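Removed: one protein chain of the complex. Kept in place: all other protein chains.
Per-chain residue numbering starts at 1, and chain names A and B are given in the order in which the chains are listed.
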Amino acid sequence: MSIVTVQLGQCGNQIGHEVFNAICSDVHGTHGLCSKKENESYCDACKERFFCEEESEVPVARAVLVDMEPKVISQTLSMAARSGYWKYDDRSHFCQKQGSGNNWANGYSVHGPRHKEVIMNLVQKEAEKCDRLGGFFTIMSMAGGTGSGLGAYVTQCLRDAFPTSFILNHVIWPYGTGEIIVQNYNSVLTLSHLYQSSDALLVHENDVIHKICAQLMNIKQISFRDVNQVIAHQLGSVFQPTYTAEGGLHYSRNPLGDLMETLVPHPEFKMLGLRNIPQMPENSLAYSTFSWPGLIKHLRQMLIANAKMEEGIDWQVRPPRLGLHPLSHSANKPLQFNTSIANLVILRGKDMHSVDLGSFRDPSLYTSWLNPQDAFNVWKTPRAFNKYEKSASLVSNSQFLLKPLDNVVGKAWNMFASKAYIHQYTKFGIEEEDFLDSFTALEQVISSYTIL
Amino acid sequence: TTCLLLPLENSSSFLSRTSFYNNCWFFPSMYCLSLYNQIRFVKSALWYHGYGRPELYRLPSDGSAGSRELLLAFSWLLHRLSLLEQLLARNRVKTGDETSVCTCEDDLPNSQTGTTEIAPEYGLEDRVDVRYLQWLNGRLRFQWRSLHAQHQEQCKLLHKIHLFTSGSHMDQTLGHFSVTETDLVRQPENYKQLLQLLELETMQLEAFLEWKQLEPVYWQWMVMNQTDFEGIFSQKSTILFPLPFFPLQVKTKEEELQKEEFSATARKIQESVELKLLNLTHLCAPKKTQLHGSCRLVFRSKHPASKMAVSATEVIRELQMREASLERELKQLQEECRQRLDEIAEGLDGVICISP
């Protein structure tokens, strides 16, 4: 089963490159810490997922690179080729001379339709190379013009061309301040459009990753590369091969399908957050030991207290007591408590079979209308990931993103009320009504997540 | 040109390349299910096929009681579905690549009309949150998509095998090997396994013959010992089936339908008939004989000469037309729902209703 990655815009291309790098270095690392046979089937599964090896010495990433300006793509292609471990297909990219200028409407209404045919041809070719197309993984930022506007358009085209395929959009949430001024408008337009055509939105917040770089990775002068590497590590920890509960003795051949079935069957709840533990500078790894109960305890508290990382967790937050007001589940819950719809925990490393995950099966963690059997799943593999002897990841469909979403919509609405910047969008055919539709759609999402 | 068929409708049709090795009876995944889920599955499968006896559905979900009910249900299945024949057909050892084709009209036991009031009672003890139903529905959709991807992969691999082995088969009408044949060519020692399977099948057929001779005894025994046996068929149920052994008492029940209810239903039926007629005119082409059953998959680069063969492209075209007409029907129903929602929303002040 294979996944076709679509890298869109500067952010998407830079992160995509780091993801393939992380996957490759994990496979090539000597740190599998498992049997040779185990390691082999792990590597085979990984290669089938992300690379094709026909007629080439090094694996070729199953990816399509799209940007509206040439600099990032040419840099990405050559960096991959220089690594010597993998490369991109020389013909699987598309770029133009001039960017979308941070204007969502430009990407969505101008660049999208203009270049649809070329881009979709590239995607089609890549899809046909797969014996089994497991779905699409698109990487994009939601703040800019190309990633967000063109990304939303391309996602729609993917949905039309591959109605039965799984589409997971990886979305980079911009820094709260300082990147792009119209980012809240672009975000509102992106999210509302993706909500219609995508199956799930896996979100990384730049602010959060930045903090991880500073506090956990101990990086002094943080570059975008550092941020992207942390994101890539987290993504790798989810999408590298695992065994699922039903899958038996084989590595899952349907990671996107399994993920979606577990977490996002309900069409109104598509926002996924990702947490990962432990995370630390490479040179400290050798001096650290971890116990599964410790990791699981932290991960669970990160979930219920909505902590972004293992440092600074609020240990006071407790799940609400059930049974007091069975009908108004949301009314009596403690304020900071993060209610889940569904969670998926992924364990990698030795002794993972002995791990007790009962604490994640506590019904009080979940919304009243789902029971833990439906809402909680585990994937496992004894194979260690990326030099971490033991590591655990959590993909959560919960109220994780409620506050950031509310913030973005609120700020965009403030701007919209004074009609600032609207003329920049109408210039490319996105009218006030389109904004209103997007606002309504997202207020609906906010409301749904609020009254779990 | 390829003539691979995608049996998408029938999710339980188990045609995979693993079935040759993994030849287990009935529903393989049953073994993985918990007791609770097994019971749930049996109940819903019976419900799907139209078994209407409420006593079965009231059975506890822990499996502590119910052998008599199960026996009744089993007998019903034996007769109603020709269960044994079906299982034999399903588990036939296949040396050629097969696919099931079905272009029949939807023959679900008219489930829309009148069955709701006697829906199984489990699950209704407390109200179900509609979000949970949406969740389950979403899961089904995703599972269907995974299945679809799996089928596509299978088709792709079959195509590769057919392409690479073309010209190798002694039978000129076929031209290429099937998966089983290819496997035997590659690993000749597997013929033993195949032989075993064939022997097993012969045994099953012999057993079936034996059963057929003894079957009347079984039914007689059932009539004598199970007082409810006739009752199963006399309930108010819309599923009608002719049983040669027993007289039917359904007709009188139908007459009991109240007149008002009848006229409302009649109106509804008339509307849906009109819609169907409309769809028929769209299809316009004269109805061909409907296909149903398994077909052997043969790859041809040119159009088949034989008149017996079914062309995949034709089947696909037919299915696509059916799909389009169903799509239209769905659209129309959605439109109706939307209108009703709008009507409801009109009565509310200061609210803008955005239709889904």
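The working rule: a residue touches a chain if its C-beta (ideal position, glycine included) is under 8 Å from a C-beta of that chain, and two chains touch if they have at least 3 such contacts.
The rule is short, and it goes like this: contacts and distances are computed from a predicted model.
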{"item": "Hidden subunit of the complex - UniProt protein name among \"Cofilin\", \"6-phosphofructo-2-kinase domain-containing protein\", \"Magnesium transporter\" or \"Tubulin epsilon chain\"", "value": "\"Tubulin epsilon chain\""}
{"item": "Option touching the unshown chain, where A:222, A:280 or A:317 are the choices", "value": "A:222"}
{"item": "Absent-chain contact - pick from A:102, A:254 or A:381", "value": "A:102"}
{"item": "Residue of A:249, A:286 or A:417 in touch with the missing chain, whole complex considered", "value": "A:417"}
{"item": "Chain not shown, touching residues in chain A", "value": "10, 14, 69-72, 75, 96-99, 101-103, 145, 175-182, 210, 213-214, 219-225, 227, 409-411, 413-415, 417-421, 423-424, 439-440, 443-444, 446-447, 451"}
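Just so it is clear, only the chains that are shown with their structure count from here on.
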{"item": "Whole-Å gap separating chain A and chain B, where each centre is the average of the chain's CA atoms", "value": "37"}
{"item": "Residue ranges of chain B touching chain A (in the complex, touch as defined)", "value": "32, 129, 131-132, 134-139, 141-143, 145-146, 148-150, 152-153, 156-157, 354"}
{"item": "Residues of chain A that touch chain B when the two form their complex", "value": "1, 131-134, 164-166, 199, 246, 254, 257, 260-261, 264-268, 367-370, 374, 440"}
